[in-house]
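Here the complex is missing a single protein chain, while all its other protein chains stay put.
Just so it is clear, A and B label the chains in written order, and each chain counts residues from 1 on its own.
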Amino acid sequence: MLLNIPLTQYLFYFLSFVALLCGLMVVFSKNPVHSVLYLVLTFFAIAGHYILLNAQFLAIVHIVVYAGAIMVLFLFVIMLLNLNHDSEPHKNMLLKGAAVLAGGLLLMVLTGSLKGAETLAMHQPLNTQVGLIKNLGTVLFKDFLFPFEISSILLLGAMVGAVMIGKKEIK
Amino acid sequence: MNASNTPFDYFPLILMFIVAAGFVVFTMVVTHWLGPKRKTKIKLDTFECGIESKGNARVPFSIKYFLVAILFVLFDVEVIFMYPWAVNFKELGALGIIEMFSFIALLLVGFYYIIAKKALTWED
Partner (left out) sequence: MKGLFIVSGLGILAMLAEIFKFKKLVYPLVLIGLIAAYAVNFTEWNFDWSQGNPYPLFANMIRFDNPALAFSGVILAVAFFWFIFANDYFKNETNITDHFALVLFTLTGALMLTAYQNMVTLFLGIEIMSIPLYVLAASRKNDMSSNEAGFKYLIMGSFATGFLLFGIALVYGATGTFDISLISAKIAAAHGALPIFCYAGILLMLVAMCFKVSAAPFHFWAPDVYQGSPTVITAFMSTIVKTAAFAAFMRLFLFGFGPAHDKWATGLSVIIALSLVISNITAAAQTSVKRMLAYSSISHAAFMLMAILANNGDMSVPPILYYTFAYSIGSITAFAILYAISKSEGHDGFDAFNGLGKRNPLIAACMVIAMLSLAGIPITAGFFAKYYIFTTLMATTYKWLLILAVLTSAVGVYYYFKVIIAMYFKSSAKSEAVAFDSTTTALVVITSLLTLAIGFVPNFIIDMLR
């Protein structure tokens, strides 16, 4: 019966439905600002998934960084581009057809390749505590120390790049 | 922090969110439903500090805002790395301090660079 299914599964299906619907709306909505707002909703739904997976830290980071900061950047870009009227050129039907074909094939391959995935979940014992902030920190500062340190170079590169592009050249 | 957390420990929190969001939706719907409605052209106009609104809200604006925003995001990411470090502070010990401080030192170089390049000063 319906009541035999645990609550998490209802939540999972609900969140997946919201994520997929909003994801589709990002693509379909004509107004770019609406697209961004739908993307924010998608991120919230994914954050909900993180909580279901017992990864609360990731969920909060996802909301703070992605739904908060990155989406504001997206809005900025839209404002910079000045997409006032429908200036988007119409693609011809051949291109549209090719895009649908390629996307459909990818969908088919990915759906087909999910076969056998359920057996995998049984093989590997699930560690429910792995997503907690304490365990995450241990892994980050012990096993993944090199990627952590080198990511500062990535941030520095992005900083120099942003300043170089965004700043008037000083003579 | 409890060693074995489950998402269900957060159920009260979810309940709180639902109640908070529900209250907002409830009041918004109810005020529309209860209050009187007089739709005149002036009342439906966009409100812009009392002046008559002109044109569209979508005007291209300066890239300076964007520069500030993107620099904010970069440091935002840096700060987030400190959370897992702070929680594990005692276990990681001196090595953890060296690891984190070298990371922060590298980004402080970036911060100094931004200040010295006057990327945050507003100029026309």
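One rule holds in what follows: contacts are C-beta pairs under 8 Å (C-beta built on N, C-alpha and C of every residue); 3 or more make two chains touch, one makes a residue touch a chain.
These figures come from a predicted structure and were not determined experimentally.
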Chain A residues that touch the omitted chain in the full complex: 109-110, 112-117, 119-120, 124, 143-147, 150-151, 153-154, 156-158, 160-161, 163-165, 169-171
Residues of chain B in contact with the chain not shown: 106, 109-110, 112-113, 116-117
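One rule holds in what follows: only the chains that are shown with their structure count from here on.
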Residue ranges of chain B in contact with chain A within the complex: 1, 3-7, 10, 56, 58-61, 63-67, 69-74, 76-78, 80-81, 83-85, 87-88, 91-92, 96, 99-100, 102-103, 106-107, 109-110, 113-114, 117-119, 123
Chain A - residues contacting chain B, complex: 8, 51-54, 56-57, 61, 64-65, 69-70, 72-73, 76-77, 79-84, 128-129, 132-134, 136-138, 140-141, 145, 148-149, 152-153, 155-156, 158-160, 162-163, 166-168
